[in-house]
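Here the complex is missing a single protein chain, while all its other protein chains stay put.
Take a look at chain A:
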């Protein structure tokens, strides 16, 4: 169980939600805390989804994002699906689920591409760089021992 991962510079060791070191929490407790995030994802409000999608469109298109087809369509749909009373509305829930999927699609694609460009988009790496990624260093002298003479 003791694996010196945390000493390696670029290996990201993080429990997804909490900043506390992993060892201080029991597993089930950690899991429950992490799950909270996904539970909350199920209850996210329409306004947050709407703003999230618009933010993603902005990340894609930059300043002129308000002129895009998607911007107008999304705003239009969210306005249409507003209801004035608190009555149970199945169509609205369906629309919310669909819009959440769309938000997830946009955000995940963006993050995936970012990671792809960071780690996989540059082709093969130099041995030194690969070693550095797991926190190791190559010996400076090809002959190994005896260089100090």
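The working rule: contacts are C-beta pairs under 8 Å (C-beta built on N, C-alpha and C of every residue); 3 or more make two chains touch, one makes a residue touch a chain; residues count from 1.
Everything below uses one rule, namely that contacts and distances are computed from a predicted model.
Set against the options "ATP synthase mitochondrial F1 complex assembly factor 2", "Symplekin/Pta1 N-terminal domain-containing protein", "ER membrane protein complex subunit 3" or "Ribosomal RNA-processing protein 43", the UniProt name belonging to the omitted chain is "ATP synthase mitochondrial F1 complex assembly factor 2". Within chain A, the residues in touch with the undisplayed chain are 1, 3, 5-6, 11-16, 22, 27-28, 30-31, 34, 38, 41-42, 57, 60-61, 68-70, 73, 77, 93-94, 97-98, 100-102, 104-105, 108-109, 111-113, 115-116, 118-121, 123, 133.
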